[in-house]
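Every protein chain of the complex appears in place save one, which is left out.
Coming up: chain A.
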C-alpha cells in the first residue's frame, strides 16, 4: 500500500542521473575499452533459408594474417535453447554460429576477430559461405501449407505451438446472442529500435578463473545464468555488467547467442573480445516484434451486453525461439489478455506461433498487448457501429466496475479506475466529438475521434510464469541497501535502468524510509554484484524494484530509530527520521545527524544499545502478486484527414492513466509520452517488409521509418491514482502502457473520420488514401 505522508515519494524531482547523460560523460558499452582487445565482426547469412555446405575462410588467412575466424565447426553444439514446456510445442535450438543450415537473413555464420573494428570488417568480407538454397517460408500462409517442408528436421509442421485457452460457456453465449460480429485484424512486424544497438565485451582472467561480461542488456543475471549453464562455468565466477544502456524497450530483454559467443571467444583466445552491433544487423537480426493476425467473433445481447468472445490468434514468430520468453510468448500473451477490461464470462481462444524464415520474434514494449488491444478495441468500435451504439456508451455498458474482479480465465483484477477514466476521457473529448460530427459532410477534411480502453497485467509474480511453463520461471526483483558511516546510502539494485530514471526514483523511495535526502542515495544497477533478480522488463521496476528498496530501507530505518532512541534517551516510537537527522517527533530540535547514528552502528559501536549487532545493511526481494497488478488507461486520438491525399494529422492525443502510486510524476509522464510516441510509430509507419525470398527490404533508417518530432503532437496526460494493496508501495507497472493504446486509438479515429472500418496497421498515407477511396460517402 501507499506509505503515509511521504516526503519524497510522489515528488516531481529532477533526475539525479541527468548530469552524466547530458554532459557526454555517461559510459555506454562502446565506451568501455579493455587493453589488448580483439574486435569481433559477424558474418551473417545473406539468404533466408539454405543448407550451409561450407564456410571458406582461406582468403582471410591469405589477406589478413593473424585474424581469427570461428565458424559453427568451432562452436559445435553450443546453442540457444528456449523451450516452453507445453506438450504441443515443437523443440528447436539456434546454434551460436550456424552449423549446417541457415534460417533467416542475418543469422550468424562466422565470427571474425581482429585488432581493430575496421580490420575485422575488412576480413569478414573475405569469408565466403556456400549455400544450397531451400524453399522459403515468407508468409503466414506458407507457414501453414502442409506441402512446404518444415524448418527443422523431425518437425511435423511449421507451427511452433498451437494451444487453446477457455473459460465459461461459449455455446450458451453464442445461443443467447442477438448479434454475432466477426472481424479479422492484422498488425505488421516491427521492433523497439533503441538508439544504441546491442554490444558485448567479454574478458576472461585465467589466473582467477573469472569471466567478466559487459553487455547492453536489460537482464544481467539471466545472461550470467545462461552463460554459466551453456559454457559449464561456475556462476560465482562470472560477473555480468550492463553499463549505461542506450534504450532497451524489451529488445535487450532477451539473452542473446552473441553474449554467450563473446564469452566463449574470450576464453578461447585468452584476450578481451568486443562486439558492437551496427544498425543494419540490429534491424536484421536483434529481435523483431508484433506480426499478429487475429480473427475475433463477439456475441452480443440485444441490449448491447457482451456475452462472449471467440478468438483465433496467429503470430509469425520467425526462425527461432528466443530466450527466456520463447516462441509461445507472444501468441499466448495475446490470448491471455484479449478479455481486457470488459465484463463477460465466456471465452475461447486458439493461439498459434508459426515458424518462418524471418528474424526471431522477441519482446517489445507492451508484448502482444498492442496487437491484442488493437483487435479488442477495434472490435468494440465495430460492434458499436453494427448495433448502432455510441462507442463510448457501448464500452461503459460493458466495463468492469466491481473489484476484485475474477475474469473469464480466472485472473483476479485488483482495484482500478476503468469506468472513471473512461468518463473522464469522454468529458475531455466533448468538443472533438462535436467537431468530428460536423466534418461528416466535408468532402475534403474529415475529423475523427477514437478511444482505446485497456488494462495491463504488470509485475506478475512467479505463479504466472509457472502456469505458462516459460523458462523465465520467476519475476522477482531484489535490492541490497547499505548505509555508510557518514550516513550516505548505497543501493545495489537488481534492475537495469536505461531511461526509466531508477537512480532517482529508487533514491526517493529509500530516502523516505531512511530519513535522508535523495541526493545522499547512490543507486548502482545493471550488475550481477547486486542480489539475483530477473531484470528490467514486464513493467515491474516501480512496483517490485521500488517495493524491494522500500522493504530493505525500512528494515535499516527501524534499526536507525532504535539506535537513535538509545542516543537520545527516548523510546524508538518517538523517533522520526527526516532531513538527514534522527530527532524526537514532539521536540524536533532534539536530535542527531543521521551520520552520527550510522557511525554508531558501524564504527563507534560502543554507542549501540546493549546486545545489538553492528551493521546497517539489508536485503529484500519482492515477487509480484500471483496474477499481477492491473494498470488501466484510456487513450484517445483526434485526427484530421485530408481526404484527397490521405495525409493525416494528429490533432490531439490524450491519455488518462492509472498506475497506482506515482513515485515521480516527471518520470511517469515521460514514460507515458515516450511509450505513446512508440505506439504512434506502430500505428502509422514502422514496418519490417520482407519480399517473397525472405529478403528484408527495410534495413536502414531510410526504410524503417520511426516517429520524428515534426509529425508528433504534444501528448496530454491525466492521472488517476488507485494504489494497489498488492505491492509494498501501492505502485502498479507503468513502463509499457504508453505503447499499448495508440494503434487502437488511431485506427478507431480513422474509422470514425472516414466511416470505414480499419482492419490493419500501419496506417500510412497511402493506406488511408485507399480507405478514403473505398469509404462510403467520402
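Just so we're on the same page, a residue touches a chain if its C-beta (ideal position, glycine included) is under 8 Å from a C-beta of that chain, and two chains touch if they have at least 3 such contacts; residues count from 1.
The rule we apply is simple: contacts and distances are computed from a predicted model.
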item	value
Identity of the absent chain, which is to be given by its UniProt protein name, from "Putative domain 1", "Lipid-transfer protein", "Oligopeptide transport system ATP-binding protein" or "Carbon-monoxide dehydrogenase small subunit"	"Carbon-monoxide dehydrogenase small subunit"
Identified contact with the non-displayed chain, of A:134, A:193, A:289 or A:481	A:193
Among A:45, A:254, A:322 or A:500, the residue in touch with the chain that has been omitted	A:500
Candidates A:100, A:278, A:390 or A:774 - the one touching the absent chain	A:278
Absent chain, residues of chain A that touch it	14-15, 17-28, 30-31, 33, 118, 192-196, 244-249, 278-279, 498-501, 666-667, 669-670, 673-678, 700-702, 706-710, 712, 714-715
